[in-house]
Each structure stands twice: as C-alpha cells, then as structure tokens.
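For this view, one protein chain was removed and the others were kept in their places.
First chain written, first letter: the chains are A, B, C and D, and each begins at residue 1.
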Amino acid sequence: MLLEVKGLTKRFGGLVAVNQVGFSVEEGKITALIGPNGAGKTTLFNCISGFYQPNEGEVLLNNSNIIGQPAHKILQKGLARTFQLVRNFEGMTILENIMTAAHVHSGQNFLNSLLFLPSVKKSEKELKEKANDILKFLNLAHVADKYPNEISYGQKRLVEIGKVLATDAKLLLMDEPAAGLNDSETRTLVDTMREIQKTGKSILIVEHNMKFIMELVQKIVVLDFGQKIAEGTPEEIRNNEKVIKAYLGGGKVNA
Amino acid sequence: MDVYGQLLIAGISTGSIYGLIALAFLIIYNSTQIVNFAQGEMVMVGAMMTFFGLSFHSFSYLSTFFIVIGSMIVIAFIFQHVLVKPLQKQGASMFSIIIGTIALGIVLSEGMGLWLGKQQYGVPPIIPNNPISLGNITILPQNLLIIIISWSLVISIWYFFNRTMTGLSLRAVSISTEGAQVSGIKISRMLAIGFTLSAVVSGIGGLLIAPVVGASPYLGLSIAVKGFAAAILGGMGNIYAGMIGGIIIGISESFFSFYIPSYAEAITFTIMLFMLVVKPTGLFPEHS
Amino acid sequence: NSSSTQGSSGADDPIKVGYIGALSGGSSTMGVPGKNGIQLAVDEINADGGINGRQIELIAADDKADPATSATQAQKLINEDEVVAILGGPNSGTVKANSEVIAQYGVPELITIAMNDTLIDPNSATFPTTFRMTEDNSYDIRALAEFLIGEGHQNIGVIADNTAYGQSGTESIKKILEEKGLNVEIAVDHPVGAKDLTAQTLKLREANVDAVYVFSLGPEGALFMKTLKQIDWKVPVVGGRGLNMKAFVDLAGDAADGMILPTVINPNKPEAKEFIEKYDEKYNDDPTHVYSSLGYDSMYLLAAALKKSDGEGGDALIEALESLKDIPTVTGGMDHTASFTDDKHNAVNENYIIFNQVKNGAFEFYTDEVESGWE
Amino acid sequence: MLKVKNVSAGYDGIDVLHEVSLNVNEGEIVSLVGLNGAGKSTLLKTISGILPAKKGDIYFDDQKVTNHSTDSLVKKGMVHVPESRFLFPALSVKENLLLGTAAKDNKFRKLKSDELFNFVFDLFPVLKERSSQRAGTLSGGEQQMLAIGRGLMSNPKLLLLDEPSLGIAPILVEKIFESLLMLNKEGITIFLVEQNVSISLDISHHAYVLDLGKVIMSGTGKEVLNNPQTQEVYLGGF
Partner (left out) sequence: MKNFSRFNFNSKYLLLILALLFFFLPTFVNSPYLIRVIEMIAIFSLLGLGLNFLFGYTGQISIGHSAFYALGAYTSAILETKFAVPFYIAWIVAIVLTGLIAYLVSFPILKLKGHYLAMATLAFVLIVETILGQWIPVTGGHDGITVLTVSLLGPWIAQNLYYFIIGSTIIAIWMLMNISKSSIGRSHQALRDDEDGAESLGIPVKKYKVNAFVFSAMLAAVAGIWYAHLSMVITPEVFSAGVSIQLLMMVVVGGMGSNLGAILGAIFIIVLPEFLYDFQDASMFIYGSIVLVILLFFPGGLAGIFKKVSKFLFHRKKYSGKESEVDVQNAS
C-alpha cells in the first residue's frame, strides 16, 4: 500500500473537522476523496502533507509514519500536494515557477551555487528542459514567460499541476484540480490525468465535479462531517443512499 | 514601599506615552496595513507646533491646540496623497512604502529644522505643574493628564474601530482593498479617515509630551522606536493592544532603571524578544 | 608624509580652513552655532586685512555626528580642498574618528567644543597634532569639586547620559572627586531622549547623597530637576557643561532654581558682551553663547598662529600653534588668555570657568571667582 | 437594465475584450459562457468598475456608468461577486456579511444586524453556525457561500456572479441555483458567468458566448445550450 491513513483526527477548538478517518491509496491508482463543503477534505490533505499536526492517528507512506515531519520532508519522501486556491510565486515567470518546483532533486545547494560549480550549470540546463517538457505536456508552452497574474484562472490550475509533476513525487494529492473548468476542458484534464497515471504516479483527488470523478477514478472515499461514510468504486458510490442524501443530491448537476 | 509605588506610577505614565504613539501606529496599520516609520516625526511636528504656538507666538493653549490639529490634517493629506497613493498606484511593495515613510520622516524633521531651527526647545506645561501627592506617592499633573488623555483616546478609538460601521470598513480596507471595493466601500475616504485620525493622535501625543521632554526636530526616532515596540508587543491587529504593550515596556523600563540603569533598555528589549518568540504575533494576536 | 605639499600656494589665494561638525541632526544645536561663531571671526579677520594680506576661506563639512562620515570628510578637506588646518566640532566621538585621519597628514586640528578627556595628548603616536580651544571635562569637574568641598558636601551622586559625553564624564568625576577626598556614592545613567527619570532619581535618593552632579544634556537634565521637585527631595545639584541650553531652563521651569553649573562666557566681561551683541545681530541661534563663542575664539587662535606661520600649514603651523602665548579670548574669566606649548595642547589657562546659577528659569551669573584649572 | 456597448478593456496595454456589446434586461437571468481565458471575468470586472474600460460605454438603469467607481455602482444596486471572492480572511463571517451593507449608508453608525442576515442564513445555514469563525479558515465551499452571501447583503438590483458553483458540492449547487431562481422571481436581475453550462443555461433567459474577447453567439438559454457548436465545445465528451 502506498499510502495508509489510520484513525486520523483533527480538531479546531470544539470542532472536530476530521474524525477517526482511515483509508488507503494503492500504488498506480487514482483515488478520490469527496464530501460536502466543510466535510474536512482539505483539512485531511493538510494533515497528510504535513501542514497540520493531527490530534490523533497515523499516516503511513510506504509503510513509514510521516506524522510530525515537516512538509518539505514529506515531499522529499515522494508525496506532493496542490492547493485548493491557486498559489503561485508571483515574482517569477511560469517557467521559473515550474523550475523551482523541480529544485529539490536538482542537487543544488547553497555552497555549490555560490561558486556556480559545473554541476550547477548542468543542473540548471536540466531543470529548464524538464520544465519546458512539463509545460508542453500541459499545453502551457505559450505562457512560459508570462507572470502568474497574467494568465487566466484555468491556466493557473494547470500550472499547479505542473508544479507537482515537476517535484517527481510518486503520490500526488490534488485539491479540486477541475474547479473552474468547463466540461470540455474537464474532459481534456481527464486525459491529462490519465497520462500522468500512465507515467506510474498515484493520485489522490478532492473534487466536486462528479463527471470528472466518475470518469476518472478507480476508488472513492466519502467524508461527511469529518467522518468516513462510504468507500467503494464509482459505481457503488453513485448508488449509495447515504452519499446521495449527503452529497450528490437529485442528480441534476451530474447529468 | 513608596519607591515601588513611585516606580509603578512612572512606568505607567511613560508607558502611556508609548501607548499613545502605538495607538497612532495601529490606526494607520489597521486601516492601510502600512507601518508608518514617520510616526515619530509626526509626533515631533505636534511637539514643534506646540512650541510654535505657545512660545513663538504666545498663543493660548486652545489656539495652539487648533494649530496642532490643523497642521496634522495637512500632514495627513500630504502623507496620503503625495506619498502613499502614488506608491500604491505604481504597485510598490510594502518595503518600498516603509522606506518612503522613513524618507518622509527625514524631510519632515529637516524641514521643520530649517523652518523653526534645529534647537531643542523647552515648552511650558499645560497646567500648573505642582506635584500632587497620593499618600507617599507623588505625580506631576502633566503626567496625570497624559495618562487620562491617552487612555480615553485608546478606549474611544477602540470603540470606533470595533463597534461602528465606519470602523469596520476601515479594518476591511486594510485587509483587502479588492474586497472593500466590491463591498461598496469608498476606499479613498476610508484612507483619508485613517490617515487623519492617526496624524491627529500623533499630534496630540506631541502636544502632551512637549512640556515633558521639550520640542526638537529630532525627537521623533527615539519615541517611534518605543511606540513601535509597544504596538508589536501588544499585537498589531488590536487597537488597544499597543497601550498594554506600552505599559509593559514602561513599567519594565522603570523598574530595571532602578536596579540596573545602564542595561534597563536592553533588558526591556530582551524581554520583548522573548515574549515575541513565545507569541510571534504579539500578546493579543492579530485576530483572536 | 605629504605635509610639505599642504598650504602655501600663490600669495593671493585664500587660506583654506576646514570645519567638521554636526550641521544636521540632534547635535547641530551645538555644531551650527560653533560654525557660525567661526564664520563671524573669519569675516572680521578678512575685513581686517586677513592673514598678512591673504583672505581666509572657511569650508564647513557636516558629519551628522557620525564618526564614519567625519573621517571621510577629514580626508576630503585635506586631499581635495587642501585646507591648512581643521577646526573640530562638538562631538567627542566624531572628533576622535577624524583626528586619527587628520594626524596622518600632519595637519593640525583645533577642537572647538568637544570635551572628552582622551582627545588631547601631544605625546600620543596617533594624534600628536590635535589641539583644543576649550578645556576638557576634568577641568570643569575640578572646579566643581572645589565648589562641592567649599559647600561642605561629602557624599556625591552622579547622573549622566549614556553617550560618550556622559560616560567619560562619569569616569572623570569618579576619579577627580575621589582624588580630592570626596566620595562618589553612586553613579546612574540614562539613555538620551529618556521620557522619565524617576527610577534614577529614586536610586540616588536611596543612596543618601549630599549633592548630585548632573552630566546630561539639556532636556534630560531638566527632566531630572523636575523629578526632584516631584518627589520633593531638596538636594543641592551641580551640573556639567551640556546643560547650557535654553531648553534646559525652559523645560525645568523653577525646578532647576539654585542649581550651579559651569559655563565659559562671562556676561560682565566687555569682550564677551561685545561678542554676544555681534553674534545675536547676525545669527541669534545660540541663547547661551557657549558654542558660538568657542568657535569664535578657536578661529582667532588659529588666525594668530597662521599669522606667525605666514599662512603656511603643516609643521610650520604646528610650531606656530605651540608657541602661541597669552592670546586674549572672549570666553573665560575677566582677563583670561590662552596659550599652547609643545606639551600643552589645551589652550585654556587658569581662570577660565565661570559659574552660573539658575534663577527663575534663567541662567544667571554666579561667580567667576572659581578655583579650578590643571592639577 | 445593463447595456454594454462596444467595450474594449484589458491589462497593461494588452486588450482582452474587443468591442463587446450585450444587454441584460430587467428581471432576467443572463448567462455568459466561454472557454478559460476568453475574458468573462475581465468583462465582469469592467462592468463593475474594477477595471477601466478603454473604449465603449456601459449603461446601468439607462445611466451611463462607464468607469464609475465600484463603490458608487454598489450604491446604485449593482453588486459583483468575483471569481476570487475577495473576502476579508481576518474578519469573522458575521463581519464579512455586515460589510456587504457598507455602501448603504456609511455614517458613523453602530453595527447591528437586520433581516438580511436571516435571509442569507436561511440560504446557507452553515454560515450561521460559523458566524464568529474567521473567514480565512472556512472551507473552500463555505468561502464561496460567504462571498455570495455578502453580495446579497446589500440588497442588489443587479447581481454579477462569477462562477458561483466554483468549489461547491453538487447537492448545494442545486440549492444555489434554486435560490438564484427565487431571487430572480423576487426581482433581482442576474448576470451569470458559469462553467457548469448545462445547469446555468437551463435557468437563463438569455445567453452570450464569449471567445477570445468577442461575442460570437447569443440567444435564449435553451438555444445556446442546444446549439451543436456549444455542445461540442462546452459539453464535449460527457
């Protein structure tokens, strides 16, 4: 099992945002985490990726507990996440944003950069190539030299994905990657995600766009009021009464 | 025992001065997110105008008060329209604006020095300055006045910021100008209110301390440092916090000055550093 | 090494003299009147035919009371402007920084106002060419020590600011008073710009001293006097030179009444009176006339030496300075004259200090019968 | 009620909108659809005065309001709920909502709530529960609700909504659109940008399609929805 979450609990004062949640993500699969607004999905992501300290529970990445480790360490171990609200480095071009995301494994450090050793020069070239490849893959090559505030919201979301790809992480946690995309764009994103999956990555997605989820994922975990209320294949979830009542509603939206 | 009481009173009255300066910092900060490093110079302008009114022209206290308030309104206008607005328009970073306020501070004190001279001037007290005794402890009327006025200002401005629509709008503008815009808040007007209020409070600060420490074009820096420290120690997000920070600093300084005067300031700053490490956004965190 | 290239150029060129002092910032209260006093003297000397026919040109540089700037300015005055001598300003710290540079070039420096004891040492390797118009802190302190003994005080407390002025003053007070058999019971200090001195005052009171020696500048000095009044402690107080500011009496009001403090200008002396009138007519920015008169005297002293060296700088001027004898001054007692020798680089002689007493919020002449001077 | 005539606008010398014209009649729900980057948000920002129009004119209630300040437009009854929400993260939910009423009268009046609160709380009960929580700590969907709620607090005549369903759970999206219909019935005119075209066009009286800054199609909601081109571009694949 690539990722295992066990008995995870996170409280904010009196509010239990995540309550004894456990589930797992299999290697090479795309798993979805869904649930009503405020169900605790983002909070769960924050606990897994090291941004929050959960009050209870374990998170096992490749069978080792990563709770208590700082976020950058967790990324270096192979788990990357995107943010629900896009956050880019405003002072850099899109290309540089992606290059920065690829920095961790570049082998550059303070000392060798100070002296600009040949290894740094070489790594810079590699970073640039890698970033350009990713931009091409995401159809963003034409905005490479723009600054984040100059591109549209949808493009920003793609840049977010580009960044986690650049980190070389094996497991990608994505918070609402399809938000703000229209159906055809979502369709393209499905293809993109499948491509990503093919490169051997595993993905855990939070998303409210049910067409996207049902089409794409192999397994769904449903949260409500911080608790897991269901887990299963898209087919099972689609027909789960509890889930329909709490989350999916009459189905008009997911036509 | 009366020594401690006396030290306490002294700490509270200097602390109230720091608190008053902190209040001026916090008003601007809570309506624009700007930390005004020219705050000390604004106080200086208040003090120099007090000297100008009372000693230069022998006006009455009332007319001097209006001269001070009038000049502070002018300064607020300059501050907003000549400095902050153009800088914000060009998308300048927070840091550039801070440096801008520092430069404005230089211009204010040097300009004042060119106009009224670079001397240190004495300014007569507002009320007859015969000490009042409370048991074994004595206090100067001027200091009592400082305490009373600065505390009333803090309380009324706190009320304004937290209990009126305009006050809430001011805070909203500082948090997000875009948000304020779409909420229908008239931003330029809010800024004008914030800048003017802060400048007027600084001016009153200058008016109050001039009889204690005199007026000089260069008195700004030292007073601003303490006022800023008070605001930071209290927490920048709360209008009243600076006064509490100021009192803590004042009392600490007062007591350590008694035991180890050479290091009193350094010890006070060290205590503040420790408090900050424990509470990184001040004693009363930005948003409780 | 380059002293031979300094000074003497064409016979008609003006003789350049530099002044380095604080013309902006807090210390400009002293630095600007100092400069104006010098300028007044320069104008008079020039109107009078200058130095053996040559005019004097004063080049003033602002060091903002910053030692680093001061040193750079010294370099500029010497290398670019080629001044023959430099008049030093009011801050001991900056004078210290610039005199090391100046001495390297063998240019004489004549300090106008700064008082630190360690600034003058004709036998030192680092600043053998530094002279001073005014006397040092110790000179003032000796005078006040005699006064305190005369009044029958034994246990003395000291309050001083924590600058170079206050700190070295405190050291000297301790040394001299002990030498004279007095007892410095306690010394406290405070930062410049302090808003409250209650703690320091209480501390002095707890120590049960007979008299207090204040070595701070005007505003804090006044704050101290007001605090004394507030806690109703009637202790005799004497003060240092730095209290000679209008701000002191203005702020202290009647709280400072009775206090004794040293000054350098005696209003009963005709020369002083004349200077005061001339100065106020032209500048009127130095109510106590301490700093302007020191600048004025310094320039006359330098002019006397320049006349001897015939406008020549370097060693000739140093020699000329060291042989100045009995030059009359507007500062100092009734018939005070100044002189240098090769191991006395402080110009003043006995009979320099005058005591003022504060009365009704003003400085009033107290006595010029002051026992004082060098050991 | 709202007329946009030949408006061009953009950023830093680059035009995003090219001579866009459209109409929103009183009492209608009008949708604007288009691909990412087409300029929909830019158009809304230009209408509400956040972004200057470089050319063309905008009329609101038959008054020319081109480049009027946002606050004056809010006062006139035009409220924009932007894509990026622009909440006040450091303020409480309640304070955020109160600020929605800032334009109404800005005297130094005391803060107090009124019946509008109840309206918003009925629509989004969770906001009532969280009324003293800081907006910045709300979940994504809760923030979206708050942004819409704040917009409603000023009792607008015309509501400009930029992707109200963004980040909202399906069950709630339905509820929001039901409420929009209800608001519309109560007389509020709505100009809507929405990616979820199947549902938005369904409730719209009128719709425009924007592509590369130009209006390329318009018609009733149903017409646009059923247009084969729309089907392909916006609903393709599902």
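Please note the rule applied: a residue touches a chain if its C-beta (ideal position, glycine included) is under 8 Å from a C-beta of that chain, and two chains touch if they have at least 3 such contacts.
Just so you know, these numbers come straight off a predicted model, no measurement behind them.
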| item | value |
| --- | --- |
| Option from B:46, B:179 or B:282 whose C-beta touches the chain left out | B:282 |
| Which residue of C:52, C:79 or C:341 touches the chain not shown here | C:79 |
| For chain B, residues in touch with the removed chain | 29, 35, 37, 83, 86-87, 90-96, 98-100, 102-107, 110-111, 113-114, 118, 221, 225, 228-229, 232, 236, 262-263, 265-266, 269-270, 272-273, 276-277, 280-282 |
| Touching residues on chain A - with respect to the absent chain | 49, 51, 70-73, 75-76, 80-81, 83, 87-92, 96, 99-104, 106, 108-110, 113-116, 120, 123-124, 127, 147, 149, 163, 167 |
| Positions on chain C where the hidden chain makes contact | 23-25, 32, 60-62, 64-69, 71-72, 75-76, 78-80, 93, 96-97, 100-101, 116, 118, 125-126, 162-164, 167-168 |
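Just so we're on the same page, only the chains that are shown with their structure count from here on.
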| item | value |
| --- | --- |
| Co-neighbours of chain C and chain A - touch as defined | none |
| Contact distance in steps, from chain C to chain D | 2 |
| Cα-centroid distance, chain B relative to chain D, in whole angstrom | 42 |
| Distance between the centres, which are taken as Cα means, of chain D and chain A, whole angstrom | 29 |
| Centroid spacing, where centroids are CA-atom means, of chain B and chain C in whole angstrom | 36 |
| In chain A, residues with contacts to at least two other chains | none |
| Residue numbers of chain B (touch at least two other chains) | none |
| Touch relationships between chains, expressed as pairs | A-D, B-C, B-D |
| Chain D - residues contacting chain B, complex | 48, 50, 69-71, 73-75, 79-82, 84, 86-91, 95, 98-103, 106-111, 134, 150-151, 154 |
| Interfacial residue positions of chain A with respect to chain D in the complex | 12, 35-39, 41-43, 84-85, 150-155, 175-176, 179-187, 190, 208, 210-211, 215, 246-250, 252-255 |
| Contact set on chain B toward chain C in their complex | 3, 6-7, 9-11, 13-14, 17, 55, 110, 113, 117-125, 129, 131, 138-140, 209, 211-214, 216, 218-219, 222-223, 250, 253-258, 261-262, 264-265 |
